[in-house]
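Heads up, this is only part of the complex; the chains shown haven't been moved.
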Amino acid sequence: MEPDAMLDLARSIFAKQPFTRYLGAELLELSDTGAIIQLRLREELRQQHGFAHGGVLSYLADNAITFAGGMALKSDALTSEFKINYLRPAQATLLRAEAGAVSVSGRQAVCQCSIYAIDDADKTLCALAQGTVVRISKG
Amino acid sequence: MEPDAMLDLARSIFAKQPFTRYLGAELLELSDTGAIIQLRLREELRQQHGFAHGGVLSYLADNAITFAGGMALKSDALTSEFKINYLRPAQATLLRAEAGAVSVSGRQAVCQCSIYAIDDADKTLCALAQGTVVRISKG
Amino acid sequence: MEPDAMLDLARSIFAKQPFTRYLGAELLELSDTGAIIQLRLREELRQQHGFAHGGVLSYLADNAITFAGGMALKSDALTSEFKINYLRPAQATLLRAEAGAVSVSGRQAVCQCSIYAIDDADKTLCALAQGTVVRISKG
């Protein structure tokens, strides 16, 4: 797929995800092998102690990995598996997931993702993920 | 902690999670070493093809693992890491995550979790997760 | 592939692995979706405190998952990824890895594996793994 068509496809898929809209996530940046997704940490996204819920961080990892892998594979794609390590409680104005494909081979890309909590100039690493993205076969 | 106090603590923590309420998840069952969480697959929880978003399944895995581990540790607890394999697209009326602690040692429990898509009598395994829960130290 | 041909293929691949022979592992059992591999815990397989080295347990997980997935896929296969949680130090006469495919879809099987330390009647769970096996495409 041509680079511009690929960017359009990725942005259009992102915009069509009801869950992404429900959480309020924003596709901040796309590159040849990467994606950055950002999310304002609203009250609804917290756990009982006021930190971002682990499920919000895992959503960010899952989705940023999917888009990074899709860009690298130049194709519609899905995450087949990932693992996430939570490093510290995330409490900030913004959450930002930065994912990149480290390796592409055939129909699969392996990606890493760092999730940050951001307040003004402060950027704290909160979670680290690694996963596999596979090309969606055309029917 | 006494069993009844532990059940009360777990239910009260679950009820206090803003993200859990935002998604509409329900704590279906708690046991000495397990937890079952259920979620109605509303439109807002889907991805672009109408299936449950991976981030919804990863929320379920994260949270069911946390509560299973907390029950096994008999303590307030948090998931420090997990991995999830998506097995097939989840499209059903209900999603149900069944987690159990397989091993408890000191301040840590290792748990497995199966996530099902459920329509009436149909129960299809959609995702499989494994992770670590650690006791929250009192300050 | 026919069941008998599949058993022969799996046994012949196992016997041809130089690393498996170097460690002294034995293919104890094969089923339609599972594999059990056993290893005598010789001195050479230990770490500095006399327990089985983590790398020995991860070899067992990797290989048992590969053979369970291959049986389920009825094909030559390889492990593309896995995760392992070490539960307790393994010190026993034998180590045994029991793996089974939990889900098979198309060219991929997702497997779980339990590793035990065994002394006579004592069987202690030491590690838990989960991973993905993919069919090897014919060239």
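In order of appearance the chains are A, B and C, and numbering begins at 1 in each one.
Keep this in mind: a residue touches a chain if its C-beta (ideal position, glycine included) is under 8 Å from a C-beta of that chain, and two chains touch if they have at least 3 such contacts.
All values derive from a computational prediction rather than experimental measurement.
Depicted are 3 of the identical subunits; the complete assembly encoded in this structure file consists of 4 such copies.
Note that only the chains that are shown with their structure count from here on.
Copies chain A and chain C of the same chain sequence form an interface built mainly from equivalent positions, shared numbers / all numbers used being over half.
In whole angstrom, the spacing between the mean C-alpha positions of chain B and chain C is 28. For the pair chain A and chain B, the distance between C-alpha centroids works out to 21 Å.
Averaging C-alpha coordinates per chain places the centre of chain A 33 Å away from that of chain C. In chain C, the residues that touch at least two other chains are 83, 110, 132.
Chain contact summary for the complex, chain C toward chain B: residues 83, 85, 87-88, 102-103, 105, 110, 112, 125, 128, 130, 132. Residues 13, 16-23, 43-48, 53-56, 58-63, 66, 78-86 of chain A are the ones that touch chain B when the two sit in their complex.
Considering their complex, residues 80-81, 83, 108, 110, 132 of chain A touch chain C.
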